[in-house]
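One chain of protein is taken out of this complex; the other chains stay put.
The block that comes next holds subunit A.
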Amino acid sequence: MFSDIPVTDLTRLTLTEAREGLKAKQFSATELAKAHIAAVEQARALNAYVLETPEHALKQAAASDEKLAKGDAGPLEGLPLGIKDLFATKGVRTTACSRILGNFVPPYESTVSSQLWRDGAVMLGKLNNDEFAMGSSNESSAFGPVVNPWRRAQSSAKLVPGGSSGGSAAAVAAHLCLAATATDTGGSIRQPAAFTGTVGIKPTYGRCSRWGIIAYASSLDQAGPIGKTVRDCAVMLRSMAGHDPKDTTCVDRPVPDYEASVGRSVKGMRIGIPKEYRLEGLNAEIDALWQQGIDWLKAAGAEIVEISLPHAKYALPAYYIVAPAEASSNLARYDGVRYGLREQGRDIVEMYEKTRAAGFGAEVRRRIMIGTYVLSSGYYDAYYLRAQKVRTLLKRDFEQVYDQGIDAVLTPATPSSAFGIGEQGSSDPVEMYLNDVFTVTVNMAGLPGISVPAGLDSQGLPLGLQLIGRPFDEETLFSLGQVIEEAAGRFPVGERWWA
């Protein structure tokens, strides 16, 4: 079925289609890698990659071709991926898109990426993100913003791809890799996936090892994939997940064959619709999309149940205490001594202060300062302790819902479609934070959540629906996500205007 596809169109394949094409020897891993390398070179206007590693990719592809010839292929053999610049890659510059890491070259590999290479994947390069994953638009990157491959109908205005995994989402949407790694602390996988018509899943906290992923807020950070389809994400997650003795919060339980859950019947499943998500002033198009999602799941045999998550509205304010607090602690290590940038000072304290002022961008400095403030003597109980108590209540809300026999919760993924570069957050940082209002609850409760493209708005931009699952029940999310994907269809970017 692929034999008549010219090499330049190999990038249009999904990850699983490419896997089958390689297996059937319709093209080689080297041809597949070359097609992607060319696409990446032609797409520099999108700024999705902060480092291209074509030689590395060709070397890995050649090794994959040997393995494929011998019949010794891994589950991701020869499949070209992009890696978010938050994942440490051995011998390959890793910066979290911050000036403070400068030209940091890790002498080690993150566990998640090492598992992708173990399974035969090919690395095309490192992908742009908001600095230290702090942002919802990819505008805080030291490498500059990523441009969304989507544009409004009849407009050439540049839009954000969402964030923090904006490079990952844009690269997948623009066919600059078959799938990408990403991370999600408050919505950083699901929101950019929704903004670009791609699929993204944040697994349960503890499902993927955090070892070798540059830390933002350790009790919330989780790695996950962004892919072109639900099935592609299922294949990616199986390789990314799994126990790692180097991360004590990484769970020791078997990784299911997630792909087997794609296409499984959802008949009789009980889907919760949280009434608290019907925010005042919710965009009518988002509301209609949500209703559409309800109808699709109903048509597939699921039962729709109204539920209540009374503390959901407090998730975002609690997040803006917990996440900055953890960030202020995690980012204390960037001191100009062990790696990265150093600015000279009269003494060591001035050296620290000047280095950190010059090395961190405005959003990172703000979050470190908020975190330092809420943890400081006299304020800890009023802010941090209270936020952690609210987090307990929020998790209890979900536990009560799942105890009632609810299998998953359906919500919109974002309160709007992609917005223009420079449009949000310049006068009030909270405006930007509101992008994560639907996704952040999931991180605060440690649950898995998937964003699946479900339609286009009146401007012609993609919108996503989010499904939230029980802890470690990603399989149900893949089954339900597939129902939405089949009903809604896929949303490929129309015109390659950047090439």
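In this text, a contact is a pair of C-beta atoms (placed from the backbone, for glycine too) under 8 Å apart; a residue touches a chain by one contact, two chains touch by 3 or more; residues count from 1.
Here, contacts and distances are computed from a predicted model.
Hidden chain, UniProt protein name from the list "Aspartyl/glutamyl-tRNA(Asn/Gln) amidotransferase subunit C", "Integral membrane protein", "ABC transporter ATP-binding protein" or "Threonine/serine exporter family protein": "Aspartyl/glutamyl-tRNA(Asn/Gln) amidotransferase subunit C". Which of A:P245, A:G263, A:G405 or A:G494 touches the hidden chain is settled by the complete complex: it is A:P245.
From the set A:Y258, A:Y277, A:W296 or A:Y383, the residue in touch with the chain omitted from the display is A:Y383, counting the whole complex. Considering the whole complex, the residue from A:A24, A:A260, A:V430 or A:A499 that touches the absent chain is A:V430. Residues of subunit A in touch with the missing chain: 104-105, 107, 204-206, 219-220, 245, 248-249, 251-252, 311, 313-314, 317-318, 320-321, 328, 332, 335-342, 344-354, 356-357, 360, 365-366, 368-370, 372-373, 376, 379, 382-383, 385-393, 395, 428-430, 433, 444-446, 471.
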